[in-house]
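Just one protein chain is left out here, and the rest sit where they should.
Each chain carries a letter (A, B, C, D and E) given by its place in the written order, and its residues are counted from 1.
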């Protein structure tokens, strides 16, 4: 009996899209207004999905309050009310696209999940109309 | 040509998380305020996804109004404005987690789907930030 | 310069609609399945709106984090994961309709707002399709 | 490193469900009020999901603004404020169910995606409670 | 003790914006693609707000199930899966804007509300980003 449990969290952050090996002109051409030098920002919605078999004693795959605490401790407290390009060690020297963010979030969270629980998906909304998902390789 | 059709239904119910083989102290420790003796409750959102090939004559995989009627008859009328621990025969003697609920809903609904239609997913939101999915097996 | 600031909070609770001075038959006739003896429940969304002039030094009408803490301390911690009919002192001996709930929430919260801040509206969603508002008097 | 990128677009359109090889009576029996001769309509929400590896230079799987432009040019400008049965060449002589719509949208969009980008899913909401997905055959 | 109770209903309908005393060219110039000859359509969300004092015996301003039945009987069953320009007697010879719709809905519903209940607001969403409200006069 395999079930998938999802918890939604959120964070509010500034970022810009910028490749430091390019000229300002090329950054503007590729990224448009997302390259604005003084930053812009978003309310990000983050959905973490884990999978596994519920424990027959508790009926839980994993206590969703503990899952929420793990996500907050390892992910959203690192990102909330921060500048993703400047303030976040695990995004250092990386282009701050949501494609790269979901990959890094996956690898930040993975070591902290308990035995018997698999990470299934990291899904990140940048706006209500744009999201990226990563399921591991 | 395989398509997936999803219908959302809802029900409002009371429940508590409680393992009768444990002491009250252990229930409180494991389930926290979800173990409140006098119950709490939720607006549950239920998404049922079926899959198959549309009928070339009707353009339908399955008439979504009939799907809605099946879900209401076999699932939501059993659960709506009920106490999930006390009033629902198919949850009798089971821990009332959403992990266990999606599994039971799957098995309640499955026998009533017509030939040519496969049940693909039962997805249940307990709150807008917590949901569980079950895909069979 | 008068502005209105709204904060959304939520709580999950069990209740039933029941007038103890009536027979079970009359309760069932008036309240239908909302009178289910073993309770049902909801995810309630609560919107508190205050009004006043922003402080020129802070730009704030009132710090929204403090508003959130006041609502949690005086309202949602009293209601969340509770049985509204049984566990909540300020609903004691009152019919547990959302009409009565918004009135009681207003009077619970009002004494705790600071000078210069007026309570404007208590709005409570019982389901995404039903809500009640109270503006005082 | 495989990621999935989704863009939501929308269109507002009229349609009816009608099989021209049937009598009016049979259409009414099968499709009910969806067969209303004078049409009805919906706000359709369309989610297009693509998959592939992000470009290490840009951090993008595909520029989401370009994806939005492709969807608008090839799909939503053909459908928005139109009658799906009458005004849309690629729905000509097809029953106007959302099952058939997602299949046609898939085949309209597929030739326009660039190398390195795979179309993963076309998901179409007819109402907030009904949607169909197509993942290719 | 004055409270406001709101019920959300919905209907799916076709319409076009068209003034029959104008040329086709002027209609196209004023209404743009909303004048498409073959119609377009929407999922309309309708919010009806009533106000008054709750009945101390029931705790209800008015039974929300009865309010829902009144709205369905007098409004949404007249509009759902219809062509608003063609199929709806009370929109006959009227321009089918949401400004005119809320006014007509108000006057259709008003005579059916019971004593002690005032109609406060008719609010109609044409899309999630456009709505009109009417408060009488």
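Side notes on the structure shown:
Assume contacts are C-beta pairs under 8 Å (C-beta built on N, C-alpha and C of every residue); 3 or more make two chains touch, one makes a residue touch a chain.
Treat the numbers as computed from the prediction; the structure is a model and nothing was measured.
Considering the entire complex, the omitted chain makes contact with A, C, E. Listed residues A:42, A:74 or A:94: the one in touch with the omitted chain is A:42. Listed residues A:7, A:82 or A:123: the one in touch with the omitted chain is A:82. Of the listed residues E:2, E:95 or E:117, the one in contact with the hidden chain in the full complex is E:95. Think of the hidden chain as still there; on subunit E it touches residues 17, 19, 30, 32, 94-97, 99-100, 102-103, 128-135, 137.
Residues of subunit C that touch the chain left out of view are 1-9, 54, 57-61, 63-65. Residues of subunit A in touch with the missing chain: 10, 12-15, 33-34, 36, 38-43, 80-83, 86-87, 127-128.
Please note the rule applied: only the chains that are shown with their structure count from here on.
The most distant chain from subunit B, with centres taken as the mean of CA atoms, is E.
Annotation: 42 Å between the Cα-based centres of subunit A and subunit E.
Shown for subunit B are the residues in touch with two or more other chains, namely 128.
Contact between chains, per the stated criterion, is found for A-B, A-D, B-C, B-D, C-E, D-E.
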